[in-house]
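One structure is given here, and the rest of the page talks about it.
Shown here: the complex without one of its protein chains, the others still in place.
Chain IDs A, B and C follow the sequence of writing; residue 1 opens each chain.
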Amino acid sequence: MGKSFPPLLPPQASTVAVEVDVLYALLVAILAFFTLLIAGLFLFFGVKYARKSEADRPIQVHPPMWLEIAWSVIPLLICVVLFVWGVALYFKIYTPPKDAITIHVVGKRWMWKIQHMSGAREINELHVPLGVPVRLLLTSEDVIHAFSLPAFRVKRDVIPGTMTTMWFNATKTGEFHLFCAEYCGTKHSEMNGKVVVMEKDAYQRWLAGPNAGLPPAVQGARLFEELNCISCHRNGAEQRGPVLEGLFGKPVLLKGGGTVVADDTYIRESIVNPTAKTVNGFESLMPVYLSQLSEEQVNALLAYVRDTLGKEEAPKASPKPAAGLPGSAASPKPSESKGR
Amino acid sequence: MSTPNHAAPQYQEEENYLTHDTSIQSWLLTRDHKRIALLYLLSVTFFFTIGGVFATLVRIELLTPAGDFLSAEFYNQAFTSHGVMMIFFFLIPVVPAVLGNFLVPLMVGAKDLAFPRINLLSWYIFIVGAGCAVFAVLTGGLDTGWTLYPPYSSAYSQSRVTWAVAGVFIAGFASILTGVNFIATVHRMRAPGLTWFRLPLFVWAHYATSLVMVLGTPVIAITMVLLGLERVFGFGFFDPAKGGDPVLFQHLFWFYSHPAVYIMILPAMGVISEIISTFSRQKLFGYSFVAMSSLAIAILGFLVWGHHLFTTSQSAYTGILFSALTFLVAIPSAIKAFNWTATLYKGSVVWETPMLFAFGFMGLFLIGGLTGLFLATMGMDIHLQDTYFVVSHFHYVMVGGGVMGYMGGLHFWWPKITGRMYSQFWSKLSAMLIFAGFNFTFFPQFILGYMGMPRRYHSYPEEWQVLNVMSTMGASILAIGYILPGIYLTHSIFLGKKAPANPWGATGLEWKTSSPPPPHNFHETPIVTTEAYDYQSLPLSETPEPGGAR
Amino acid sequence: MSASASPEIHPEPDHEKHHGPTVKMYFAIFFALAILTVVTVLAARFDFAPMLGVSMGGFANNVIALSIAFTKATLVVLFFMHVKYENKLVGLAVVSSVIWLSFLILITISDYLTRTSSWHLFN
Partner (left out) sequence: MTSLAASLQHHFTDFKQQKESAVLGMWSFLVQEVMFFGGLFLTYAVYRSQYPQAFHDGATHLDVVLGGVNTIVLICSSLTMAMAVHAASKGHRGGIACWLLLTIFFGSIFLGVKVVEYKEKWDHGFIPGISDHGLTVDHETHQARPTGFALYFALYFAMTGLHAIHMIIGIPILAIIAINGLRGRYGPEYYTPVEMTGLYWHFVDIVWIFLFPLLYLIGAH
């Protein structure tokens, strides 16, 4: 791109980009229509009824009710349309499909540390396959950042102490901007890089290339032993913690009432901050790992619990109710699924 | 020219509030709302200049993609200081504390605000708060962004956050006291016969604003207390390591700061209502709709703060609620815009300087408000949040709406405040320069924003240079537009033509007394028998001729 | 209500005093407040869990404690602070402060209680 006059839209490189742009076009049309209408009328009346002489008297017009109603209701209707459309698009942009592949992203002043499930790592670059939905799990080691990919029209704040998610499905190969969009200190504007969209096989080759490393789930399995998690989460008579096999994605009954789904955010929280939510039928004995684990280690444990243990069957003869719910095939509480 | 001879008795040689005592103490210990308004005018102009200088630095830095003019640290301090000065110490107080202070008692026909001493106290509080903030900004700087988000502000920033937090906390009480004063004055001090629905819309707007000030400002005050405790003693409210949630700060912050944007725009809207009806010599179209829409904005404005949190960890369901309510709060603004325009219909329009500013307000606020709808649309905001699109949106509403309204009001009531007329030519030129320069500065930023340029960026990719250069060029025009009034208005104080009591032939009570008004506003308490903007029954001789009263 | 009615029109102050608060009433309110304080302490010591289950039991304690606190506050506002005898505007101020406080708390809490990032798991 030279220094010629820039285009008006960023590249459309994801499945949602076009949809966002269509809505944008509608909004621009509304903007243009009302601005021209009102500013135009203002000028028109201003000129047409400009005072010509001192004797020029205004003619008092009494506002007709229908007019007041019309110009309240018409904007309201427009707003309803925008609102519904906006909400639908929001859920679309933020709801990852089930078959999405997962990539871990850790924000730290001032870099993005990215790890693929194959173990490949990179910094300030994100390689992704074309046409495959990609889900990013975002955590921060220090302050709030935001992971922004304008070409994909997606962005999400990266907040310390919790895990946020976003996803996209790239439709164009090439390199696109990656920015940190939430102010995070001195080098906020240098906390950027690029996202590289590659054909699937090129991506596979890249994964195996020089950036390759130990898969986080394997790393997590090691940590699980080193940190002695297994002492409490191993199937056996003296087990003190709940069974983690088959836990991922299942509803968990909590002490004091309430259910949560064991998603990434919940499992992450269970590891770093176990006293926040206690599984029903258990004491909160688990040590607080909050300040002892780096975000990468937490991600490794998470990958292990999610991808390795999560795919295993819960053992039949577990001493305490597995994952908190008897017969954990039970569907989530209706009130929670209704929101969709 | 025909001086309106029976407009108000000519108290030419009589004492007015400026001349009756000129000692320094008489200014610093004054309880006269008109003098306090002038104290505010001077201080607020000073802070605007500081903010403007920082804006200039920001725009110069952004001329080139590389971060070469300022260091990254200093750039961050520059936009933060710009935002803090402009919002907390310029735009929030400017219309209420200057024009409102001067005019609300005059418009309701009272001798003063209900609590004159508290009014003076509020100015001192404001100065102490502003002093803390200026101290923070000028020594060691402040680099958190005006939004002061933790954990950056609480645990990471090396700058003078605590001072700035103290400044915002203290200045908040100035705002609260002003609000309390207006509420009591509007309820209890109206002249005989001045019923609610005879009040000028300026008063309605200030009443609505006062409600926001009293109900909202304390929340920012306590938020600053929590942030201060967090930063100084590590209380941990927003510290994830202690189980705190940084997003809670954002809730608390925006619970005030969204309503605060209506503190900035509502009074300006009140100004616009006065100007439009005066210069088209019509009762404002749909008076009661415009009055009620101010209240509606004030109330609904409290329920939408979460639209700043769409991309955080805020629940999507709560987001839906916030989005819906945000659209709802746009409706009263729409009602105002349509009624203002309709007021001109079959009117008798004179394009004096204030009217030019009013037109500028209409054009720019519309664009600002309508781009607010882009941001309120949840799916759209994901892409736009924290980009230059937002920066552009809020400059359109705040500078294009708020500052334009203020400039219009200042030019409208300048003859009343100082007793002098200013230059017709230069003021019109300034209005047009501001309008043109403004669009030139900020329109390119919408495009930049949609292209994805994040805000608070010291350096940026090369392909965005063209638009940034345009923006900086526009900003220089804008700066000239703002410096001009400083010159010709100052000039007018000393050398301007003496203003008659009612130079524009307007109807409000403030025009029934001399220019400048006597110390106690009215020689006898006015009695009101007509509705506001009753131009039909105004004698013809009070109608200004085209070209004004000079 | 609108200000500066001509000075002659004084609403007779005696008229107000007839319905105004009396010393007896002040002491009655005082005792009511003291008793409610004792009641709230006792209620808090009572464990509803065996009757209502763990979660509802804790909930019941909260509801009782807050209802008593609201009752006490209402008594103070109405009688000690004379809102019962003031004009409606003051009452409006009191009510609106409660409403605005609930805006702040209820909407924000609704966020915390409905946060989830896993809609896709419900599909």
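Throughout what follows, contacts are C-beta pairs under 8 Å (C-beta built on N, C-alpha and C of every residue); 3 or more make two chains touch, one makes a residue touch a chain.
Small disclaimer: the values here were computed from a predicted structure and weren't measured.
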Partners of the unshown chain among those that are drawn: A, B, C
Sole contact to the chain not displayed, among B:Val225, B:Met292 or B:Ile493: B:Val225
Touch criterion as defined above, residue of B:Leu199, B:Val214 or B:Ala532 at the omitted chain: B:Val214
Where the missing chain touches subunit B, by residue: 110-112, 114-116, 118, 176, 179-181, 183-185, 187-189, 214-219, 221-223, 225-226, 229, 232-237, 242-245, 248, 251-252, 520, 525
Subunit A residues that touch the omitted chain in the full complex: 256, 273, 275-276, 278, 284, 287-288, 290
Contact set of subunit C toward the excluded chain (per top definition): 3-5, 7, 10-11, 13, 17, 20-21, 23, 26-27, 29-30, 33-34, 37-38, 40-41, 44-47, 58, 61-62, 65-66, 68-69, 72-73, 76-77, 79-82, 86-87, 89-90, 93-94, 96-98, 100-101, 104-105, 108-109, 112-113
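Note that in this section only the chains that are shown with their structure count from here on.
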CA centroid of subunit A to CA centroid of subunit B, Å: 36
Distance between the centres, which are taken as Cα means, of subunit C and subunit A, whole angstrom: 40
Residues of subunit B whose C-beta touches two or more other chains: 313, 316-317
Junction residues of subunit A - those touching two or more other chains: 91, 164, 339
Touching residues on subunit C, where the partner in the complex is subunit B: 1-6, 89, 96-97, 100, 103-104, 107-108, 110-117, 119
Contact set on subunit A toward subunit B in their complex: 1, 3-10, 19-20, 23-24, 27, 30-31, 34-35, 38-39, 41-43, 45-47, 49-61, 63, 67-68, 71-72, 75-76, 79-80, 82-83, 85-94, 109, 142-144, 146, 148, 150-151, 153-157, 159-162, 164, 177, 179-190, 273, 276, 290-291, 339
Subunit C contact footprint on subunit B (complex, rising order): 110, 187-192, 194-195, 215, 219, 248, 251, 255, 302-303, 306, 313-318, 321, 525
